[in-house]
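Of the protein chains in this complex, one is absent; all others appear in place.
In this document, chain identifiers A, B and C correspond to the written order of the chains, with residue numbering beginning at 1 in each.
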Amino acid sequence: MTYLAKPRLLSELQPRNELGYTRRDYEGAISTLCAGCGHDSVSAAIVQACYELDIQPHRMAKLSGIGCSSKTPDYFLGASHGFNSVHGRMPSVATGAALANRDLIYLGVSGDGDSASIGIGQFAHAMRRGVNMTYIVENNGVYGLTKGQFSATADKGSKSKKGVLNADSPIDLVALALQLGASYVGRSFSGDKEQLIPLIKGALRHHGPAFIDVISPCVTFNNHAGSTKSYDYVREHNEAVNRIEVIMSRHPIEASYAPGSLRRVVQHDGSVLLLRKLGTEYDPTDRIGAMNHLHERHALGEIVTGLLYVDEGAEDMHRNLNTVETPLNQLDDADLCPGSLALDALNASLR
Amino acid sequence: MTYLAKPRLLSELQPRNELGYTRRDYEGAISTLCAGCGHDSVSAAIVQACYELDIQPHRMAKLSGIGCSSKTPDYFLGASHGFNSVHGRMPSVATGAALANRDLIYLGVSGDGDSASIGIGQFAHAMRRGVNMTYIVENNGVYGLTKGQFSATADKGSKSKKGVLNADSPIDLVALALQLGASYVGRSFSGDKEQLIPLIKGALRHHGPAFIDVISPCVTFNNHAGSTKSYDYVREHNEAVNRIEVIMSRHPIEASYAPGSLRRVVQHDGSVLLLRKLGTEYDPTDRIGAMNHLHERHALGEIVTGLLYVDEGAEDMHRNLNTVETPLNQLDDADLCPGSLALDALNASLR
Amino acid sequence: MIAITATNDFVIKFANVNGSGSASANEMFARAIIRMGVPVAPRNIFPSNIQGMPTWYELRVSAEGWNGRRGGCDLMVALNAQTWDRDIAEIEPGGYLVYDSTRELPRSKFRDDINVIGVPLTAICAKEFANPTQRALFKNIMYVGVLTALLDMEFAVVEQLIAQQYRGKDKLIEGNRRAAKIGYDHAREHFACPLGLRIERSNGVGDRIFIDGNSAVGLGAVYGGATVAAWYPITPSTSVIEAFSAYCRKYRTDPDSGAARYAIVQAEDELASIGMVIGAGWNGVRAFTATSGPGISLMQEFIGLAYFAEIPAVIVNVQRGGPSTGMPTRTQQSDLVACAYASHGDTRHVLLFPEDPHECFTFAAQSFDLAERLQTPVFIMTDLDIGMNDRLCAPFDWDDSRCYDRGKVMSAEELDEGKSFGRYLDVDGDGIPYRTIPGTHPSKGAFFTRGTTRNAYAKYSEAGQDYVYNMERLRRKQDTARKLIPAPVLAEASQSTRYGVIHYGSTSPAMAEALAQMEADNVHVDALRVRGFPFADEVNAFIDAHEAVFVVEQNESGQLRSMLINEGDLNPKKLIRVLHYDGTPITARFIADAISTVIEDRKVQPLTPSLNKVMS
Partner (left out) sequence: MIAITATNDFVIKFANVNGSGSASANEMFARAIIRMGVPVAPRNIFPSNIQGMPTWYELRVSAEGWNGRRGGCDLMVALNAQTWDRDIAEIEPGGYLVYDSTRELPRSKFRDDINVIGVPLTAICAKEFANPTQRALFKNIMYVGVLTALLDMEFAVVEQLIAQQYRGKDKLIEGNRRAAKIGYDHAREHFACPLGLRIERSNGVGDRIFIDGNSAVGLGAVYGGATVAAWYPITPSTSVIEAFSAYCRKYRTDPDSGAARYAIVQAEDELASIGMVIGAGWNGVRAFTATSGPGISLMQEFIGLAYFAEIPAVIVNVQRGGPSTGMPTRTQQSDLVACAYASHGDTRHVLLFPEDPHECFTFAAQSFDLAERLQTPVFIMTDLDIGMNDRLCAPFDWDDSRCYDRGKVMSAEELDEGKSFGRYLDVDGDGIPYRTIPGTHPSKGAFFTRGTTRNAYAKYSEAGQDYVYNMERLRRKQDTARKLIPAPVLAEASQSTRYGVIHYGSTSPAMAEALAQMEADNVHVDALRVRGFPFADEVNAFIDAHEAVFVVEQNESGQLRSMLINEGDLNPKKLIRVLHYDGTPITARFIADAISTVIEDRKVQPLTPSLNKVMS
């Protein structure tokens, strides 16, 4: 229970965004997660990102599967509709929702068990199908809600709380997302909100399947020495390739970075991603290069974070399906029903 | 129906392998597939591979899902037990079978619909779990048995028989297998038996999860111009990285290739894979390099074939589980039941 | 030797090899008979295979318009060497055999009590057509020509159909016409035409249309306002989506932009397809999927979610032979229990049972009203027999004044007016709560949907009383459903009777014919056709009003009967099973025999419990 609701009165004094909403307007119910759980920090980052992006809370839909991570949509954006579906199957539900109304913003929140174990199929197919959504996995390497079994993202050799070593190869969701066609792919750490918030902002502004793998330690079952998903381990092995800043189309771009170290990516909606390169010469628009970098660094035990890939010209599922601009859920009887005359003609053709 | 059973009489005159079996002993029921279907060539290659490897037919178990491809285990190795399970779930059934008896040879045959669409989750997890099996996907980019819909391996932009362009990103099973921990990974073409047979032989001899993606054209639904899985297209875009020869441990190695162009890989059971490099400088023991090569060439529209990766020191699931050497299905009551004395002691501890 | 004589009333069967292009020739032949005003009922009997395996097309010509399978075969067109022996054996004594006599066959391959008509189809084709694929294809249309002559049909009708079918492809029209004509002429030249069997122009067809149930469901979904379809291919349901897709392209393409007023997604499997339908339904569109048994099994968890979270969804189940992969190309009605009580825990789902393509259309359109009104999954339970075979049926109709019933959806205006909103609150006493669609209102009406237990305001709650409130409300909702589903259809016997029969779905035509047969034999039975579940009150009333009620089903365990007993607290002794489940469509003969035998027995010996035994 990291987030306690602040008393309503205070909100009068709080700063407001362009739409007049306070940060409080983006919060949800009180978290019931363990104190210190990484997931609560991700919720906080989502709240902050939505606030900063001036999103109308009710224009967003939150979807999840089952798990501690999947509970979190209840803990942010209380004015949005939320859907806590079944274990591992959020992607299909999100896909259906996105089909029904192309105008809302879709945020899927999942866990590593939810997306890499039971849900890997749906995860893979949502990415390749080009669902226009932000897909966040709160990755702790374990099943939190069922008390600490290894999930499919647990590294080979990582040690469980009971001392068992994991023998299976890990699934790297970022590598998969890159391979399967996600057009915005990042990784971050729940303990690094400086990096996480803008990464989420960019994803929410992205048009196409945006995936963010957030290492989010489970303090209760996977934060001990020997775990490769503990706060300490991640802090020590984190290798950020860039820092991102998201500039809304209506704002002038004022960047204070030295030229050359900055890369500018213009998204579909006109928003601009400013990427400051860190360390290595990293090109976030080179998908194959990104995969390569990821694999190489992973082999060295490093956790690569940052905006790893973005495709400026990304298309989404609706484009592929050539659906009308009006959201399908706003078409009325007249738009949909061919009527009796057409039916009579059809009957005639069937004789 | 490419394979018509030859009359029994002839078999007397046929050549025999070390165990005294004729090729006929490795055949199965008469195929009911369409004339010219790539899958029948894969069956023929399996027959040949098993014959050449002197496998005892009954020491092999054949497993599949549902689809034209998944029907094929009925058409080879009639003296082996076969299991035509449910659509997309062969990997778990094979895993269970492999748990029960570590001494048989497991061959899984699947289709691209079976393994990349409905079955991608089980495929991924069987690879990462290290099931000691040969997993062949007969990849035609469509669902043959349900009449020609695109499967998840259909390339973006590939044209269906009805003229529809595929809009979704393809799933490259080879790239996935590499990423997920398969320790023997190859790709081939049903039309190239020179390449395919030794590739299968090497896989059957491999200790660990061996995956082979075989492009196997569907003559009825996906062999037209505009398809990227037609015989013509594959022939034109095939880029083999190596040629493989499998030498059984008991045979002396007599290779006629110029030194330097040959690479020698010794497998767990002592069998030797001789790899003759073709064209590019390709190292089949470099997993990251393999992925990289694959992605680069795929981007250029090339289909990379050959033995793409092999891990000489591969381990399997039983090693990870530390199971006894005796197959579990051969343990008897005495091995398994702790008996009444132990139970009395346990009862006492529960008071 | 006798020769069967019959006009407009016989069974022709075509024995073909699948993938050989015979299907469209056979279908054209059926249409030719219809164009002559004579009703037919065709059935494809096909293997789970793409090419080279046996397939049959069984065509019942019935002046009276019986759509059920009759059984037996009066004329066999035997074109498959693999199945020759059983095909020959199946011909009724005095019946006819048409075959390709290009290759000579020994006498032992024939029967003495049938009339044999050999036409050297292959030889003629080889002579007449140069191109090898043409040779193979035109052989099919050629035998249609032969039959046209043999059965005294009008060649002009066939010509017309060819012209229609290949409109715009003049070469094909010409080739096909010529092949048909060659066959026609050959027959007239070599045989005494007509045979004892003949087609005589009539007006038995009336305004009926000829279409398969899956197409009708697809069209019904268009009329019903479905905009999202998510599916995974599986026999025999695939053509539901193919039809939906074709009708959408035709009727739902935006005339200005050319864009689609619908979205069809081929999902990666059935779990994903139902998940998409649920996501779409939650987000305010009418969405559906089509599948068959194995897909239903895979959807169970999600169906439970839709039920408990109360999300509209339509699931078309074109049933095939089970269990497991079972008989993928055969028909059954064996998924009733799997659908009615789908998913773990206490559930009860809405099912609809259309009898033919006409009802497939009507129920498909209506199912979306029901799903949205009741906020729950609705199953359309068709089967391979009506799904994949063309049927003559009443033309589709649509009342333009009809509006979609979107159910209890609370709007932004209502929320602004201060209407109180509790997502799972039973405000009207009918068990149906109000819902809001995501994006409705900036500050009111948002809620969190979940499959876990919660209170009436959609807040997570583990309290026993919240759970019980919810379950009791769901019960009330089921009572509401009972009143909304299509009412059963009663067919009273000509005389008052102690006996009733209950049937549903594709059994309907065989049942109707059986009733007529029995009436003719002075066996009187009232019939009730059940069209939905939970059962309407009339169903129990019907059972109460009879001493014994037969329940005719195409499954092994009497699934509807179990549901009747369970839900109506009825005495099972009263409900007599009539079960047919070998994968072939049930026949009037089977039903009439089964029922008459029991009734006959009872005349001798009055009602005893032991009479109640399985009839198949």
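Just so it is clear, a residue touches a chain if its C-beta (ideal position, glycine included) is under 8 Å from a C-beta of that chain, and two chains touch if they have at least 3 such contacts.
All figures in this text were calculated on a predicted structure; none of them were measured in a lab.
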Omitted-chain contact residue, chosen from A:C34, A:M248, A:L262 or A:I288: A:C34
Which of B:C37, B:C50 or B:L63 contacts the chain that the document leaves out: B:L63
Touching residue (missing chain; options C:W84, C:Y341 or C:Y457): C:Y341
Interface with the undisplayed chain - residues on subunit B: 56-59, 61, 63, 73-74, 78-86, 89, 91-101, 103-104, 121-122, 124-125, 129, 317-318, 321-325, 328-329, 331, 333, 335-340, 342-344, 346-347, 350-351
Where the missing chain touches subunit C, by residue: 47-48, 293-294, 296-298, 300-301, 304-305, 307-309, 321-330, 332, 334-335, 337-338, 341, 343-348, 450-453, 462, 464-465, 467-468, 471, 475, 555-557, 559, 562, 565-566, 569-573, 581-584, 612
Touching residues on subunit A - with respect to the absent chain: 1, 32-35, 66, 68, 86-88, 117-118, 120, 143-147, 149-150, 152, 220
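In the analysis below, only the chains that are shown with their structure count from here on.
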A-C compared against B-C, more contacting pairs: A-C
Subunit A-subunit B separation of Cα centroids, rounded to whole Å: 35
Subunit A-subunit C separation of Cα centroids, rounded to whole Å: 43
Mean-CA-position distance for subunit C and subunit B (Å): 40
Two or more partner chains touched - positions in subunit C: 268-269
Interface hub residues of subunit A, defined as touching at least two other chains: 121, 124-125, 129, 321
